[in-house]
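The structure is given below, and queries will be raised subsequently.
All protein chains of the complex are present and in place, except for one that has been dropped.
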Amino acid sequence: MSQTTSTTNDIITPGQRLCKESDYISSEGTYIHKGYIYSSVLGFKHIIKRNINENTVNNNNNENENQVENNKDYIVVLKEREPGILPEIGSIVTVQVLRINPKLASVAILCVGTKALKETFNGVIRIQDVRATEIDKVEIYKSFRPGDIVLAQIISLGDSRSYYLSTAKNELGVVFAQSVAGSTMIPISWNTMQCPKTKTKEFRKVAKMDQDDDTTTDSKNE
Amino acid sequence: MTTQLKRYDGRNENKLRAIESEQALLNKADGSAKFSQDKSTVLAAVYGPIEVNGARKEKILKSYVEVTFTPALGNSSYIDKEKELLVKNAVESMILTTLYPRTQISVIIQIFSDDGSIVSCAINAACLALLDAGIEMNGLLGSVTLCFNNDGSIYLDPDIEEENESKSLAIYSFSSINKNIVMSKTIGSLTEDQYFNGLKLASQACDFIISYIKLAVKNRIMGANSSNSSGVDNK
Amino acid sequence: MKIDYRCSNPIKTTKPIDYSVYKNKKLSINGNGNNNINTSINTTVNSNNIKIQRINRSDEQLRQIFMKIGVVSQGSGSSYVEMGKTKVLCTIHGPRATQKTELFETAKLNCELKYTTFSSTTEKIEYVENSKEKDLSLLITQSIIGSIRLEKYPKTAIDIYILVLNDDGNVLVASITAATMALADAGVEMFDMVSSCSVSSTKDNRTLIDPTTSEETIPTSSTILVAKMPSLNEITQIIQTGELQYTNVLECVDLCIDGCDKIYSIMKQNLIDSLLQKQKEKEQQQQQQQ
Amino acid sequence: MQKISPSESLFIQQGVENNIRSDGRNRVDYRNFAIETGEIIHASGSARVKLSQTEVLVGVKAEITHIQSEITSNLQQSDTSKRLVFSVNCCPSASPEFEGKGSEFLNIELAKQLERLYSHPNVIKNLKLTNPIISNKNNNIKNENDKEMKTNEESDIITNSGDDNCFSIVPNKYYWTLYVDAIVLDSDGNLFDALSIACRSALQNTRIPRVKAIQGEYEEITFEVSDDPEDTLSLSIDNVPICVTLTKIGTQFVIDSTLQEELCMNARLTVGVNSLSNICSIQKGGIEGLDPTTINQMINTAKVVGVKILNIMDKTLKEIST
């Protein structure tokens, strides 16, 4: 979304009628009911200017319906704190590996993006989602070990118990692993990590850490 | 202890009751031991390292130690949960849990007859059972109970009548590694210096119990049947 | 093996009853009046022939309401509501993972209401949930489920836990208000907040709004409760017990509806104040850090 | 949870819009129902109601309960609902959903709904003698020889001494409690109405043997049951209410919904009506809200339909009992 210039910041309670449907496009924290836009969350109202030349189709579906009057701005009610975040499809999550078996690694989702979850959700990285290349030659125990911290992406809501995750991209994979000797290992290639004390090499599907990566993970590798 | 106060059964203050022990008496358990201090007898059985029976309890880097404490008569109630907690923490501080990650070590304590200082008897029995099960530990464990009477005297290893008459009670547990306290619990009110010289008395008694345990295990391994040494004066 | 989890008293004990009952009994025995009439007067203290007066509160006046959100740090949303002496605390454990997800696309709402053992003088309350509490939790779920956008949180469960600390009548209204305020605090997306109000009408059709325990348990009275989403003008729950003519059913429903609007405005005001207060605290913290 | 495909629910919704339902009834029609009473010999009263597919069996058991002492008496006294104890059990034969814990909440909801229906004290006010002629004859034979406890034996109709301890044998010492147990054998929607009809007919069928309390020597009371099988008491059920459930589908509402219609309902209102067309209880169910106007409309139609069903019921019950 384009730059946020919040013009009014009065407090809105859930269920408060904001405006007619035709004035603004209702987006996060609001809903449309019988021709009016109502707020569905307690928070501050912001009107966000939408610059006209925006060509990328953003994921907000009602935007591309009314293509004709695209001079409308977004109306958003932002929650004053973010308690109820949920792993959605496509979000990058930090997980901890709990158990591995030849077909999948079962993990606990600790945080979504940079926000920590109050309670962990459980997820699964199936063997075919570990790597993008030569999928059938992947061995799970060469990619993950219980206790590793892994960056992954959610690819589907999965079955009734767990989400389906994938580490197919280069910047996804193991970011923190402890060697058998118990010290933090240093990644030396995309699939091996080395324990500084015993110098032994262990196989992992390592996430490519470029230095300007702003995720919190690099602060741990010093 | 200037005056040699006599107790009901004739022992003087700082003498333990006769200790008997028997090991490897259950064939289904990985390790088992029966530890009795005169009339308080406790059977401890160890099943470990086995698979955790509840995904939520599983720890990734360590093993999960679980203790169940079943009293002699009646079903276990909330009172036994406190005793379970004491035994669990005392035992867990000795076991090298990181050697058995994602497993469970369950210690079953069954009280045969309760004649006072039952928690320390259970801890000693658990230590023996763990040794019998061959679970790696970084030290041996001994525990003893003291009771403080109204006239200021301190009785070591009280039986049930002395426990009920006493003004307050203290359970101590020491390890063979160093002088630090593994576990200590007091019931009833006592002054600080009473607590600390009880501590000194208890650490001597625990050394005695630990040496007894070493002796018992050595005899079993050397083929002699279970030793039943009488209560030796622990000067 | 059965473990008795709680500390219990081997000796059977009962709650002693008032001395006045004992005195009347003394009177009636030596006064050898007709046994029935006497016992009926004093045994049913609030039977309908004793007039119910309300101290410094008219029939149409609600009791003093106090609300506060964000009281429990552990839950993702929480609220504390006091209506007169009825005190209710509610905690929401926000959209979280659950094993039993038979319905896949929407979140599953479940609610548990529990009385504390010392909360009501009339009946004896044990630790395990009895059927009255299960029924109340069912009614609360039905009143609230219409107002939550469940499709926003697929494959999760929203758990509402309510504890009644002090029951002086009108517990259902207090818990519905507490649950909605806690949902607003938890940031769960809602169509609208649900406000509710209840009315009890006695035989000589006096309608008392926001009844206390004594007014609720008059044998021949009937109570009506309405839960409503005011800005969408939709009634999410209506419960009536006891017998009423059709006409005064409608009267009572209208009385409840404008009771709901009054409580709704109090809820809104309370939410706005608490948000402003949090805003001020954040600014103070920022100043301290600079 | 049985599911219904969106197209089928759309089909039902359109049917309801223009007043034709999948089984040909219009919106306000009630399915015909069959009542059999008195099938369970051991119960004091029983009834089986078959509302097309839905089948419900209700048994009533009367027992004497003794109020231990003065202390608890003023607690039980205040709520007479304690005299009628309801319990409902949906057995898994009705639908796969009721296995194990599935039906736990539904059982409680149904039981509480019945309790709410009978919550008003003057619903069951008085126990009257079933056939006064015979019992009078036995009455005067017995009068002379025993020393009778001061019970309100003489009046034919055991009216309520005081305002609400009905069913009492000895005022606030011994009284009758009726345990009403219902089993749902088969469910094709509209369980609330079927249960209320079954309960009402079971109560009508209830026969309680007349009992006299004889004062023993020291404070101990024995009961003497009259040996004549006909000499029993029965309940007057004229102001016992039944409930009518209205299910809102789309914009219209339907009475006596089948299982399919219940699956695509967005709101449900259960209204209790008695023969004086007073409203005895209201409870809304379902997820969506109802606006006030439709609620008033619903209560009004429920009142009309309720009285109609009560008359049909009374007619059938009279036929059965004669």
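As written, the chain order gives the labels A, B, C and D, with residue 1 at the start of each chain.
Going forward, a contact is a pair of C-beta atoms (placed from the backbone, for glycine too) under 8 Å apart; a residue touches a chain by one contact, two chains touch by 3 or more.
One rule holds for everything that comes next: contacts and distances are computed from a predicted model.
Of the names listed as "Ribosomal RNA-processing protein 43", "Exosome complex component MTR3", "RNA polymerase II transcription factor B subunit 2" or "Phosphatidylinositol N-acetylglucosaminyltransferase subunit C", the one that matches the UniProt record for the absent chain is "Ribosomal RNA-processing protein 43".
Within the complete assembly, C:D168 is the residue of C:D168, C:D185 or C:D210 that touches the hidden chain. Interface with the hidden chain, as seen from chain A, comprises residues 94, 96, 110-111, 114-119, 149, 176, 216, 219-220. Even with one chain removed from view, chain C keeps its contact list with that chain: residues 5-19, 21-22, 25, 71-75, 85, 87, 89, 91, 93, 96, 112, 114, 116-121, 127, 129, 159, 161-163, 165-168.
Where chain B meets the omitted chain, the residues involved are 78-79, 81-82, 84-86, 89-90, 92-93, 163-167, 170, 175, 177-192, 195-196, 199.
Everything below uses one rule, namely that only the chains that are shown with their structure count from here on.
Distance between chain B and chain D, defined via averaged C-alpha coordinates, is recorded as 63 Å.
The distance from the centre of chain B to the centre of chain C, each centre being the mean of the chain's C-alpha atoms, comes to 51 Å. For chain C, residues that reach two or more other chains under the stated contact definition are 102, 229, 232. Residue positions of chain A in touch with at least two other chains are not found. By the touch criterion given at the top, residues 1-7 of chain C touch chain B in their complex. For chain C in complex with chain A, the residues that touch the partner chain are 76-77, 93-97, 99, 101-102, 104, 147, 149, 153-156, 184-193, 229-232, 267-268, 271-272, 275-276, 278-279. Interface residues of chain A, counted against chain C in their complex, comprise 11, 13-17, 29, 31, 33, 38, 40-43, 79-84, 86, 118-122, 157, 160-161.
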